[in-house]
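Data first, discussion second: the structure below is written as structure tokens.
One protein chain is absent from this view; the other protein chains keep their places.
And then subunit A:
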Amino acid sequence: MRALTWHGKHDVRMETVPDPEILNPRDAIIKITSTAICGSDLHLYDAYIPTLQKGDILGHEFMGEVMDVGPKSTLKKGQRVVVPFTISCGSCFHCSKQQYSACDNGNPAENQDLGQELYGEPMSGLFGYTHLTGGYPGGQAEYVRVPFSDVGPIVIPDGMPDDDVLFLSDILPTGWMAAENAMIEPGDTVAVWGCGPVGLFAVQAAFKMGAHRVIAIDHFPHRLELAAGFGALTINFEQTDTYEALMEFTGGIGPDAVIDAVGLEAHGFFADNVVDQIKASTFLGTDRPHALRQAIVACRKGGRVSVPGVYGGFIDKFPFGALMEKGLTVKTGQTHVQKYLPQLLEMIGNKELDTTFLISHRLPLEQAAEGYRMFKNEQDTCTKVVLKPGLELA
């Protein structure tokens, strides 16, 4: 089959690789019909996350048609499914608490050692990410093997187009959980750093959960326009002092909840960020947490900090004093995708959530490498790239 493989920093290629096979009883093989490039794929593209290996197949946002099933799969050939990016067994302690992204059993034992060293507990399995998360071949390919196919994939009713439901795989539930983690109360002002796909879904979700106002922060005008389209107030941090603006919007109190939908590659020429970038380039540190620092400092006393943005390593100058003295609550984590799927699928079906607005580019899978370049270099207008195997060029 054809697949997008990683070979190093800013080097991804379409290659012909062997087809996946059923390896375990609960497996299924999915023929990909749509797959997207995620912002967290750019962290891999930029080589910020360790333990990727040459030849690894990327992609963790995908959907398709069931081609083959193992004896313990509950799927049927021909069904259309969206597959969560988290590989979760459904029966361990964490899965039983619906903390699916903390699953103990999705990651092969031989890939758990480093996570144990780094984080104190091994990470769960994820598709198309690093070997810390299992080294599972991803979905930017013609076919993919899906473990625990009786727990993860959600069957899509006939008549719902791929583009409506594809983002159930990651960014929609991630934005939803980000808003849930902000524990929004009526009257709340919620500030969202980053108007990428997760931030934009967090804006929508925050309104659904009763936020009085949502303030979206970015420096890309088009992305801010999209946020404004959902009713958010905007702050362009290149034009405006973000902290001062937030204080003005909130009468000097600060937002009731803050959401960092940026993660470890924050942009902007701020003193702390320049130092972080130098450290990252010299391997003294990996994470550039400017947005997170700013969010914590801006948050009101007793407020809540929700972090859907991805971090992998260590943070310098973390304002823990502000966190403690203001009595903030922090909630974060990889998304418990499976927990949210039925509810979000229903909301998409009822037209309560808009998902397709995000798609700026549809490309044949063969042009995946070009898709990475565009998503990386044209962030203002290239909001989301969807790859479709077999799509003819217009």
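The rule is simple: contacts are C-beta pairs under 8 Å (C-beta built on N, C-alpha and C of every residue); 3 or more make two chains touch, one makes a residue touch a chain; residues count from 1.
In this text, contacts and distances are computed from a predicted model.
Within the choices "SRPBCC family protein", "Tripartite tricarboxylate transporter substrate binding protein", "Imidazole glycerol phosphate synthase subunit HisF" or "Peroxiredoxin family protein", the name that UniProt assigns to the complex's undisplayed chain is "SRPBCC family protein". Touching the missing chain, out of A:Pro50, A:Pro108, A:Gly210 or A:Gly390, is residue A:Pro108. Residue A:Cys89 is the one among A:Ile30, A:Val69, A:Cys89 or A:Val214 that touches the chain not shown. For the chain missing from the display, the contacting residue among A:Arg26, A:His290, A:Arg304 or A:Lys339 is A:Arg26, taking the whole complex into account. Taking the complete complex into account, A:Gly135 is the one of A:Gly39, A:Gly64 or A:Gly135 that touches the chain left out. Residues 1, 3, 5, 15, 17-21, 23-26, 53, 55-57, 72, 87, 89-93, 96, 104-113, 125, 131, 134-137, 147-148 of subunit A touch the missing chain (whole complex, contact as defined above).
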